[in-house]
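If you scroll down you'll find the structure; I have some questions about it.
The complex is shown incomplete by one protein chain, all other protein chains being positioned as in the whole.
Chains: A and B, in written order; residue numbering restarts at 1 for each.
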Amino acid sequence: MFPSYTLRRLLEILGDDCQVVGDYDGSIRGIAPLEQARSGDLSFLGNPKYRSLVASSQASVILVPEDYEAARAEGQVHIRIKNPSYALALVCRDIEGTLFPKPPAGIHPSAVVEDGAEVSPDASIGAFCHIGADAKIGAAVLQSHVTIGRSAVVGDESYLFPHCWVGDYCEVGRRNRLHGGCILGSDGYGYEYIEGEHQRVPQIGNVVTEDDVDVGANSTIDRARFGSTRIGLGSKLDNQVQIAHNVKVGKHCLIVAQVGISGSTLLGDGVVVGGQAGIAGHLKLGAGAMIAGGTAVVSDVEPGSKVRGYPAMPMMLFNRMAVLQRKLPELFKRFDQLEKTVKSSGAETNRSSK
Amino acid sequence: MFPSYTLRRLLEILGDDCQVVGDYDGSIRGIAPLEQARSGDLSFLGNPKYRSLVASSQASVILVPEDYEAARAEGQVHIRIKNPSYALALVCRDIEGTLFPKPPAGIHPSAVVEDGAEVSPDASIGAFCHIGADAKIGAAVLQSHVTIGRSAVVGDESYLFPHCWVGDYCEVGRRNRLHGGCILGSDGYGYEYIEGEHQRVPQIGNVVTEDDVDVGANSTIDRARFGSTRIGLGSKLDNQVQIAHNVKVGKHCLIVAQVGISGSTLLGDGVVVGGQAGIAGHLKLGAGAMIAGGTAVVSDVEPGSKVRGYPAMPMMLFNRMAVLQRKLPELFKRFDQLEKTVKSSGAETNRSSK
Partner (left out) sequence: MFPSYTLRRLLEILGDDCQVVGDYDGSIRGIAPLEQARSGDLSFLGNPKYRSLVASSQASVILVPEDYEAARAEGQVHIRIKNPSYALALVCRDIEGTLFPKPPAGIHPSAVVEDGAEVSPDASIGAFCHIGADAKIGAAVLQSHVTIGRSAVVGDESYLFPHCWVGDYCEVGRRNRLHGGCILGSDGYGYEYIEGEHQRVPQIGNVVTEDDVDVGANSTIDRARFGSTRIGLGSKLDNQVQIAHNVKVGKHCLIVAQVGISGSTLLGDGVVVGGQAGIAGHLKLGAGAMIAGGTAVVSDVEPGSKVRGYPAMPMMLFNRMAVLQRKLPELFKRFDQLEKTVKSSGAETNRSSK
């Protein structure tokens, strides 16, 4: 699956600001970490702590920092460049364009487009897509089995992977990536307990994602009770994330896999939430707050603060507590011993003080 | 997306038991909380603690409790009514009927219905639905991409959202709402370790949901090893809930997002399980038990009791423990100090008692 590259093509991608040491006539056939790379592979020194692995690497071409000077294996090429990790990303982006070409514009004959829907002539609508009445699809890519609800909107340059569903009236911004099976616009979970039954509270709002939002595979975002559940500009949600109704996620947030955020909670800009964390409803997480993985947040979090634990506490306190927790068995023993000492000593003292 | 309402139409929905103070000629164009509402919006005072926000609200029409008497902004209408929150739900239900009209009966030409399947003439079968052999579909709505397995049953007035899958032989009751991407009838997770390999244990039971059950988006309910995995009357499951094989959920339970319930566990009626809680297998949770979010339940829970923690403990104990846990660093310091005092004091005592 890897497209073959010549050294010359590689250098075209990297541009002029690099220095080539050595030469390699063969084709570059893969990318691998330094210690796993074989002849024909491209590798890179991204982290200085792996510096010692360069000498023994079998890679044919290695991206190294500008100041890296050391022996090369016979027939190996070093490319000295400012940021080897970023340089590798440039190469990967080029490969991505080859491996995952943008499908041609047009509507697959198997797709169903309801009356009143407007589909951009530059859009690519895949097999078995269903576009609801009055929906508006910009110059976006919809892979197979994508469902777009009534009056929903999808912005230009967005990419919707198979099996995802954008519900009625929901609005997807530009340059979004909605991964497979994700759902925008399921009903919010709201019931009133009346006469022994849970009566459904109608959920008549929608979901809005601003530009440059990513939503991970099989993630779910509920429509608002009224108004909008909103994901801010540039925020990135990982797989299997659950966002409840009326949540507002700020700009440039990172929400890692399997996180759950309960209803009406507000995240400021740049909040980072680690995997499997859970956040209760009606809370405010200030801008730049960091929530460690697995944390249960049950009260507001100050801007810029770091919390961890079940329930959440300041990260420094948690880390100290986690160490001491393991010492509880020892503490209880020491305590029993001390109690005995004090009692006998007390008796002793009592005797001695008579 | 919001349908426009006149005050007259609003009062028709609310019925006679309300008192109107003021008049408003314009159209009502949205619903918003008191402090976010703008001119043209409907708002409501649901919780007495927000009473002070009414005076400064920009809303054109506000639902207030019967005993609410205070100054109104110029041109603002107050509607005094017994339960403003319930009154709002009535309005939302009316809006919902307009925004999400029931699709007409009939089978979309792209749908595939296998031999022997019986589909009610009142059913609405959406694009790309697949109805298995010998399945029975009542007067239900199936949106697009719904898969119904062989000999499966869907009751009248149930609503199946896009991409959900009801597996072979499974039975969905009446008035269920199965949200997008949810799965009823995946294989139970059962293996026997034989000669170094995990051999699959056949799962030949089904899933049964009684009437008025809701299943959230991307939730999964496994078929029983034999017999049925069962969800009781009126129980409501949120998104990304996982129910293992042979679990029985009682009537009117609430199971919040991302909860996992392991095999053969039994929930009594009215059990509430908070988000991300996990419940081990072969347990009994008594009627009315409440499991706090994130709790790990590893033993039976008494009817009506409240538990929390990892592992679960009585909620009162957990709350006390959670406070003290944060004091562990302080306790360890105090303890070290006390130990020193006792030792030196002991030496002192020993000296003095000689």
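Here is the rule we use: contacts are C-beta pairs under 8 Å (C-beta built on N, C-alpha and C of every residue); 3 or more make two chains touch, one makes a residue touch a chain.
Only a predicted model underlies this, so the values are computations on that prediction, with no experimental measurement involved.
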> Quick one: which of A:V256, A:V297 or A:M313 touches the chain that's been left out?
Replying inline: A:V256
> Looking at the whole complex, which of A:G138, A:G216 or A:G268 touches the chain that is not displayed?
Replying inline: A:G216
>> In the whole complex, not just what's shown, which of A:L53, A:A73 or A:A127 touches the removed chain?
In response: A:A127
>> One chain is left out of this view; which of B:Q76, B:S124, B:T209 or B:Q258 touches it in the full complex?
In response: B:Q258
> Taking the full complex into account, what residues of chain B touch the chain not shown?
Replying inline: 110, 112, 128, 130, 145, 147, 151, 163, 165, 167-169, 181, 183, 186-187, 189, 191-192, 196-198, 200-204, 206, 218, 220, 222, 225-227, 240, 242, 244, 258, 260, 262, 276, 278, 280, 296, 310-311, 313, 317, 320-321, 324-325, 327, 331, 334-335, 338, 341-342, 345, 348-349, 351-352
> Please identify, in ascending order, the residues of chain A that touch the omitted chain?
Replying inline: 1-2, 30-32, 36, 85-86, 89, 92-93, 95-96, 99-100, 108, 110, 126-128, 143-145, 161-163, 177, 179-181, 212, 214, 216-218, 234, 236, 238-240, 252, 254, 256-258, 275-276, 293-294, 309-310, 322, 325-326, 328-329, 331-332, 335, 338-339, 342, 345-346, 349-350, 352-353
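The rule we apply is simple: only the chains that are shown with their structure count from here on.
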> Which whole number of Å gives the spacing of the CA centres of chain A and chain B?
Replying inline: 25
